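For this depiction, one protein chain was excluded, whereas all remaining protein chains were kept in their positions.
Per-chain residue numbering starts at 1, and chain names A, B and C are given in the order in which the chains are listed.
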Amino acid sequence: MKFGVLQFPGSCDEVDALQAARKVGDAELIWHGDRDLKGADAIVVPGGFSYGDYLRAGAIARFAPAMESVISFANGGGLVLGICNGFQVLCEARLLPGALLGNANRRFTFRQVELEVADHNTHFTRACGAAGREGADERLSIPAKHSWGRYYSSEETLKGIEENGQVVLRYAQGQNFNGSVADIAGVRNEAGNVFGLMPHPEHAVDELVGGSADGLQIFESMRLSVEGAYV
Amino acid sequence: MRARVLIRPKAGILDPQGEAVERALPALGFAGVANVHIGRLVELDVEDPSQIKEMCEKLLANPLVEDYEVQLLDGGS
Amino acid sequence: MRARVLIRPKAGILDPQGEAVERALPALGFAGVANVHIGRLVELDVEDPSQIKEMCEKLLANPLVEDYEVQLLDGGS
Partner (left out) sequence: MSESAERPDRPGLQDALALGLTAAEYELVCEHQEGSPNQVELAMYSLLWSEHCAYKHSKKLLRTLPTEGPHVVMGPGENAGAVDVGGGLVCAFKVESHNHPSAVEPFQGAATGVGGILRDIFAIGARPIAVLDSLRFGEVGEMTGTHPPPRSRYLLDGAVRGIGHYGNSIGVPTVGGEVYFERPYEQNCLVNAMALGLAEREKLVRSAAAGVGNALVLFGARTGRDGIGGASVLASAELGEGVQDKRPTVQVGDPFEEKKLLECSLELLERGLLVALQDLGAAGLTSSAAEMASKGDVGIDLDVAKVPLREDGMEPFEIMVSESQERMLCVVEPANVAAVEALCEKWEVNSAAIGTVTDTNRMRVFAGEELAGDMPVRALVDECPLYDLQPVKPTEPVYAPPEATLAAEASPREALLALLASPNIASRRPLFEQYDAIVQSRTVRRPEQADAAVLALGDGSALAVSVDCNGRRVAADPYTGTVEAVLECAANLACAGAEPLGTTNNLNFGNPEKGHIAWQLTESVRGLGDACRALGAPIVGGNVSLYNESPPTRASGGPIYPTPVIGMVGRLPDASHAGRLGFSRDGDTVALIGPFAPSLAASELAKLRGHELPDGLPEIDIGAVHAAQFAIRGAVRVGALSSAHDIAEGGLATALAECCLAGGMGADVRLEQAAGGDPFVALFGEGPGGFLVSGTPNGVSSLGRRTPTRVIGTVGGSSLLLTLGDLTLSATLTELAEAHSALAELFG
């Protein structure tokens, strides 16, 4: 199992994502200017400030040559995870529905947030709650840090998203500081192979520095999916 | 040719910046201000003005959440 | 009365956004674009348009790094 982690000018959390992915498989960085995805089985579009977040977060990065390959990869059913800025890039690339707007509190905000897993039967959450969290509620404690994290979609789109069960993660009560519609923290595409979230699972893979290791379950889920454990 | 693009949050979408300005103004002694909205202003020289619409759709604005208006200005700058 | 304020980086002040966008455009297939500047657009209803200048100085713009231009529009909105 090999993850490819994109790297744009201005990416900041790509090495963190690389290290997190390496806890469950192989992982390699993919330069934004390269079209070759190096045989990756799954792609991570990482966090940070690609192109400085200038114009709009993710607006420029989505045109990168590597993103063209990621779009074909996704259209072919490949697993793509977008974290924070990566989520913004995937929305800009229309691989995911909706858009991310400025936080309701108008500030960059860093906080450990509690998330509810809305759907365990996805390629990205099937391991959640499994390991060592017997009987625990279906929550993940994961840090979030962003200024453009207010998930928004039109009412009509939102209806579709909810009906199709595309909401994967929601902020638990009182945790939605950015004002996301319907408390949506993470959403997938209709086909289920592309997933984006604002909080940073790659920063919660090691108790020592993450405050929790809950985020590892997302990477582990992807590994299980790729390795066919659950097809 | 110099072009100006005005980009605004679509009607009905919460505009926290606009609201914050609206809230702050009375404290500074300005009354009677309403409907404040904050958007983006992009100004640029283009050789081929017919490209601008596409540029807006693809890059400068996000049509899902923003409206835009293009103004072509007289000369270059 | 509806008013529009165009807020731009002052001439000579670094405009990081404009620079980054200008640099990125050719790769996105848009050639012949120059002098890109990115600013802010504020639109508001005001009862007393004579106050706008002071509002800009005090709150809407940062006169140290930004220039602003006020446009009064016909009706309210």
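Just so it is clear, a residue touches a chain if its C-beta (ideal position, glycine included) is under 8 Å from a C-beta of that chain, and two chains touch if they have at least 3 such contacts.
Worth saying up front: this structure is predicted, and the values here are computed from it rather than measured.
Touching the missing chain, out of A:G4, A:G48 or A:G196, is residue A:G48.
Between the chain not shown and the residues A:P9, A:G58, A:G129 or A:G196, the one that touches is A:P9.
Screening A:K145, A:R188 or A:R223 for touch with the missing chain picks out A:K145.
Across the interface with the omitted chain, chain A contributes residues 9-13, 15-16, 19, 48-49, 51-54, 107-111, 143, 145, 200, 202-203, 206, 208-211.
By the touch rule set out above, chain C reaches the unshown chain at residues 9-16, 19-20, 23, 62, 64-65.
Following the convention adopted for this analysis, only the chains that are shown with their structure count from here on.
Chain A and chain B have Cα centroids separated by 29 Å.
Here the CA centre of chain A is 33 Å from the CA centre of chain C. Per-chain CA centroids place chain B at a distance of 8 Å from chain C. Shown for chain B are the residues that touch two or more other chains, namely 40, 59.
Residue positions of chain A with contacts to 2 or more other chains are 55, 60, 63. Residues of chain B that touch chain C in their complex: 2, 4, 6-8, 21-22, 24-25, 28, 30-48, 51, 55, 58-59, 76-77. Residues of chain C touching chain A in their complex: 16-17, 20-21, 24, 27-28, 38.
Residue ranges on chain A touching chain C, taken from their complex, read 51-52, 54-55, 60, 63.
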